[in-house]
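Removed: one protein chain of the complex. Kept in place: all other protein chains.
Here is chain A:
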Amino acid sequence: MGMPEEQLGEELIKEESAPRASSRGRLVARRFLRTKQGVTGLIVLALLFVLAFAGPALTDWSYTDKDFMSFLQPPSARHWFGTSQTGQDIYAVTLRGMQKSLIIGLLVAIISTAVAAIVGSFAGYFLGWTDRMLMWVVDLLLVLPSFLIIAIMSPLFRGGNWPLFVLMLAAFMWMVTSRIMRSMTISIKEREFIAAARFMGVSAPKIIFRHVIPNLASLLIVDATINVSAAILTETSLSYFGFGVQPPDVSLGTLIADGTRSATTAPWTFFFATGLLIITVLAVNLVGDGLRDAFDPTARRPGKARS
């Protein structure tokens, strides 16, 4: 008796939500492309990606090469960004570092947003002891300074073990979003379409993944974007002190750390990595700002607040 009804209900929901979701996506995309800052950010970001991943092919030098004919030379036709104290080609090394920083930023944002979505929506949907337990974990992680914990664990990142570093960065970046997710889930779960799904007998996890999370996608997408820049900034700071990406891997943070020592005498060792870092983060923030406007056209712009 219950089975066909449930399937019917499922199909009805599927049919109803599929075209609406795509049209909403198109609407947001159109609005996003009308925001000046969003388009600028997107173009710059695309160029940076091309530079980071296709750029190394343009030069004969690889990031592992050392030119023993030129140490600490200013930019020239031979070495476009100059060379470091050990004769490394700064152009090749910087692009290599940028690849790593971009990948880390993207991975951390995806993982942390996923965790925030799941924890926040489960806590808000079930409330009770699930909520109390999860929010207690959130409080605990907020009290623990992430920098400290990741720095303590840094010996474990040696030997190319940077995925663990990514996981740790993500582990400390989801708490605030999950709190917002929780409060929005509490308000959305009283709405008719959720109640309807519940009365049809759809299981709670299914409701959460099919109805709650997609309906709060706008918040999550904006937040994921902001998390990319936050992750890149944190990665840089940790790597600067040797607590992040470990040699022989390089990231923008380790490059800036190397460059700082000779920043005043040989500015090219410092300024290319720093400049690219700032442009990257700026572009990501611009995209986030544009997305926010696109999802919520009534909000005042330029509105922005983050830690």
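To be clear about the criterion, a contact is a pair of C-beta atoms (placed from the backbone, for glycine too) under 8 Å apart; a residue touches a chain by one contact, two chains touch by 3 or more; residues count from 1.
Assume contacts and distances are computed from a predicted model.
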item: Missing subunit (named according to UniProt) among the choices "ATP synthase gamma chain", "ABC transporter permease", "Protocatechuate 3,4-dioxygenase, beta subunit" or "SoxAX cytochrome complex subunit A"; value: "ABC transporter permease"
item: Which residue of A:45, A:202 or A:277 touches the chain not shown here; value: A:277
item: Touch with the omitted chain, as defined above, among A:126, A:147, A:193 or A:209; value: A:147
item: Identified contact with the non-displayed chain, of A:35, A:94, A:229 or A:251; value: A:229
item: Contacting the left-out chain in the complete assembly, out of A:117, A:256 or A:287; value: A:256
item: Residues belonging to chain A that touch the chain removed from view; value: 139-140, 142-149, 151-156, 176, 229, 233, 236-237, 240-243, 256, 260, 263-264, 270, 274, 277-278, 281-282, 285, 300, 302-307
